[in-house]
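One chain of protein is taken out of this complex; the other chains stay put.
This part shows chain A:
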């Protein structure tokens, strides 16, 4: 039996670094090994483990769309040892990546439906992948609404893409910042995400809602969607339990009998309701 080393990452070159917001960067990564690049594919919602060699690995979603080939992107916030080391890297530096891991958003099941994306803070990256995936398959879906909130105008990520979505007639984009986070000339909304969603009042019929954000935002947004009449089967979210292996072995992400790294990170609210609230 010739088992391979499942923990060994691919080497990736940082092709491009984008400063998104204070302490938030996007890396565009390209495989050093052409054969690995050729063999690689992923689906929206999946994540990977990114190495800063010498410091360790961090878990980020793959923030680019699987329809965009030849590279992957991740967007991360400086939070600790590994992310600080990654943030110090320059274009041309080499990092590690293993993945893709986890399950996916079942977008083919949403054909003919309306989509409502709700993202808070640094949690736009996982939704950005599925947003671009859906926009690249635009005629599969009916109305597409994106609600995105951040603490302040400065904290908004993907500022250029927000402009692009804003300009598209086939996307309804609502951007909001927390009270006090606005600047003179701000044309978006001011307010927290849950009440903004409630005021927007999206119709639940034939609609799928995707919610990603900090635990508190998710906790307060889910009841709003429930009140608006979204059934738990139509609400999707992703969990961010701490992970080490990404392969269902190290036990770190275990919640109930679920391994978030294998059975997740994408869950419907109906599935979450059957798990202990340890996320």
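Here is the rule we use: contacts are C-beta pairs under 8 Å (C-beta built on N, C-alpha and C of every residue); 3 or more make two chains touch, one makes a residue touch a chain; residues count from 1.
Keep this in mind: contacts and distances are computed from a predicted model.
J.: What does the UniProt entry say the missing chain is called, choosing from "sulfate adenylyltransferase", "4Fe-4S ferredoxin", "Pyridine nucleotide-disulfide oxidoreductase" or "ABC transporter permease"?
T.: According to UniProt, the chain not displayed is called "4Fe-4S ferredoxin".
J.: If I consider the whole complex, including the chain that's not displayed, which of A:142, A:159 or A:262 touches that chain?
T.: Here the residue in touch with the unshown chain is A:262.
J.: Could you tell which one of A:93, A:161 or A:198 touches the chain left off the display?
T.: A:93
J.: Which residue numbers on chain A touch the omitted chain?
T.: 1, 3-9, 11, 53-57, 79-80, 83, 92-94, 96, 214-215, 240-242, 244-245, 247-252, 254-257, 262, 276, 278-279
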